[in-house]
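A single protein chain has been omitted from the complex, and every remaining protein chain is retained in its original position.
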Amino acid sequence: MSVIVFVEHDAGIIKKKNFEAVQYASGIAQKIGTTVTTVILGTIADDELKKLGEYGAQKVLHVEDSRLDELHPRAYTSALIAAVEKEGAKIFIALNDINGRAVAPRVSVKLKAGLVAGALSYPDTDKGFVIKKAVYSGKAFAYVNITSDVKVIMLMPNTFPLAKTEGKAVIEKLAVNFGDKDFGIKIKEVSKVTGEIALADAPLVVSGGRGMKGPENWYLIENLAKELGAATACSRPVSDAGWRPHHEHVGQTGGTIRPDLYIAVGISGAIQHLAGVNGSKTIVVINRDPEAPFFKAANYGVVGDAMEVLPRLSEAVKKFKQHK
Amino acid sequence: MPPCVLCGKNIRNVHNVFTQYAELLKKESQMKILVCISQVPDTSTKVVLKDNNTTVESAGVTYIINPYDEWYGLIRAIELKESGIAGEIDLVTVGKATTEPVIRKALALGGDKAVRIDAESTDPYLTAAYIAGYAKSMNYDLILCGKESIDYNNGTVGSMIAGLLDIEYIGFATGIHIEGTTAIVKREIEGGEETDSCSLPLVISCQKGVAEARIPNMRGIMAARTRPLEVVSPAVIEPVTTILSYELPPAKAGVKLVDPADMDQLVDLLHSEAKVI
Partner (left out) sequence: MNDVENVKAIKGGEFLIRETNAESVFIPEEWNEEQLMIAETCTNFLAQHVTPNLNRIDAQEEGLMSHLMDEAGALGLLGISVPEEYGGFGKDFKTSMLVTEKLGAGNSFSVAFSAHSGIGTLPILYYGNDAQKQKYIPKLASGEWKGAYCLTEPGSGSDANSGKARAKLTEDGKYYLITGQKMWITNAGFADVFTVFAKIDNDENLSAFIVEKDFEGLSLNTEEHKMGIKGSSTRQVFFNDCKVPVENLLSERQNGFKIAVNILNIGRMKLGGGTVGASKEVITMAVKYANEREQFGRAISKYGAIRHKLAQQAMLTYAAESAVYRASQNMEEATEMMIEAGLNETQAKLKGTEQFAIEAAIIKVHASEVLDYVVDEGVQIYGGMGYSAEAPMERAYRDSRINRIFEGTNEINRMLTVDMMLKRAMKGELDLMGPAQKVAGELMSIPDFSAGGEEGLFTKEKKYIANFKKAILMVAGAAVQKLMTQLAKEQEVLMNLADMLIELYVSESLQLRVEKLVGLRGEDSCKEQLDMMRVYINDAAEKIARSGKEALNSFAEGDEKRMMMMGLKRYTKTNDVNTTQARRNIAAKLITENKYCF
């Protein structure tokens, strides 16, 4: 009756947020007195799988079918249901990311399980099975009680800090019979944004708005991002004006990110923008206008001209990194 | 002359009969799309809690169509109809009677008819089950929804509907094209974009890039009240989640201003105080 965790990988490498999911599952499992079984699909080496033990997995079920190297929601669901049934699991955990959101809900309806998407807390078992999540685009939190027998939780990445343990996991291969219907989606083309740090799970982000005046000034943002090892983002007017690519747009109708550090340069801080970034741990606002609403939502603020402040900040970061 | 037996319209001449029949056949061969519409509070709404934090105040709140549903799902469906690929667009909403003004706004943009399933929509499983229950016998080729609703931020209903109807699902779409009975869908993946092809029927959740927002025009606004808005009772299903209470985020401590000439201090604060670098 272990807790099942759906763990993903990117071409055989397990990214940090997946360990967070395992650790989260481990916390729950320990509380209710059971074990953690992770399920991982596709082509990945055992050496990489061993890492899962370090974050609390007792068992790894590996469905080795190479067709699963790409996202196929139906096939993934079949595989995960097979694992759940094998383990007799009552709790299923996935990440609240693109793949998780395609698969976990489908798994939940097959299991007739209640689902919380975007968990920010461990379940509170005093009042039932209550989990905290953000609602109204981060303007409030809700405490959701899962009342069904089986429970599905989608964890918000970057919520709990990681801590390695001395644990070890047993690796098992799981064979699943798939039908043709399971691979109905054909992938025609994949284009990855190369050479840049992906925005979605980046812990550090530098973002620019209309206050940057024009795309020709973006090198200042990019320099700072390079020094920090950060991803770059932008506000909606910037994306609409075509100064930056669409995938950089964060806000109500763009992407939602929850980095450790969000540096906003020349962005006034409209509600719609805040909706995309209010989950950030620390917000730094750099703006010429002391009345900019964003300062009210910031932890640190610099009232000054971006053209002057950015190079200074880049220098300061560079100096800091050198002396570390 | 008596009305046409095929379509019921008045026959004005023989040519008219054939034209109407041809249109009817064309319609049968065109795609049928279902667009899921949900009502959400306007983006600038301040969240006020009441009843001991168990409910969110709805008085004085302006309600809108969930932007992802409207700007992307609905408009794309309308575009497909305008280009002749889709023959019929149905809208479905899970909500009480207070959602009808918002449904009519959606009809003002486009859509042949709307169905309101008379229930609250706080449990995504129930929402998906109601919609799937309605869609089951309707043979939709394409079901579109927004990537998430801006009030609950779950983004799970689309995938659930697909699971309940046992059809394919593509999420986070940034572009949708239809070629015959195949959908070519661009979608967001981590660190990039992927183009998929999949046979219909299909559920797609939409985000920026799928279409551009439109302003309802006078013609649409006036047509909205003539388009049917059907109300159906929900099937009886046990909820699997309940929201027990809400909480407002803690008030933010005031911003710490740093001298723009002293960026070393900022870096130091970020390192030693905030501990983010």
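The first chain written gets the first letter, and so on, giving A and B; residue counts start at 1 in each chain.
As a working rule, a contact is a pair of C-beta atoms (placed from the backbone, for glycine too) under 8 Å apart; a residue touches a chain by one contact, two chains touch by 3 or more.
What you are looking at is a predicted structure, and each value in this text was computed from that prediction instead of being measured.
In the complete complex, the hidden chain is touched by one of B:97, B:215 or B:253, namely B:215. Among A:180, A:216 or A:291, only A:291 touches the chain left out of the display. Listed for chain A, the residues touching the missing chain in the whole complex are 291, 293. Chain B residues in contact with the hidden partner, per the touch definition given at the top, are 101, 104-105, 108, 215-219, 221-222, 224-225.
The working rule: only the chains that are shown with their structure count from here on.
As a whole-number value, the distance joining the C-alpha centres of chain A and chain B reads 24 Å.
Of all the residues in chain B, the ones that touch chain A in their complex are 41, 43-47, 49, 56, 67-68, 71, 123-125, 128-129, 150-160, 162-164, 168-172, 174, 184, 188-199, 207-209, 239-249, 252-253, 255-261, 263-264, 266-271, 274, 276-277.
By the touch rule above, chain A contacts chain B in their complex via residues 10, 71, 73-74, 77, 97-98, 101-110, 112-118, 127-128, 130, 132-148, 154, 184-193, 198, 200-201, 203-204, 228, 246-247, 249, 252-254, 256, 260-261, 271-272, 275, 278, 281-282, 284-285, 295-305, 308-309, 312-313, 315-317, 319-320.
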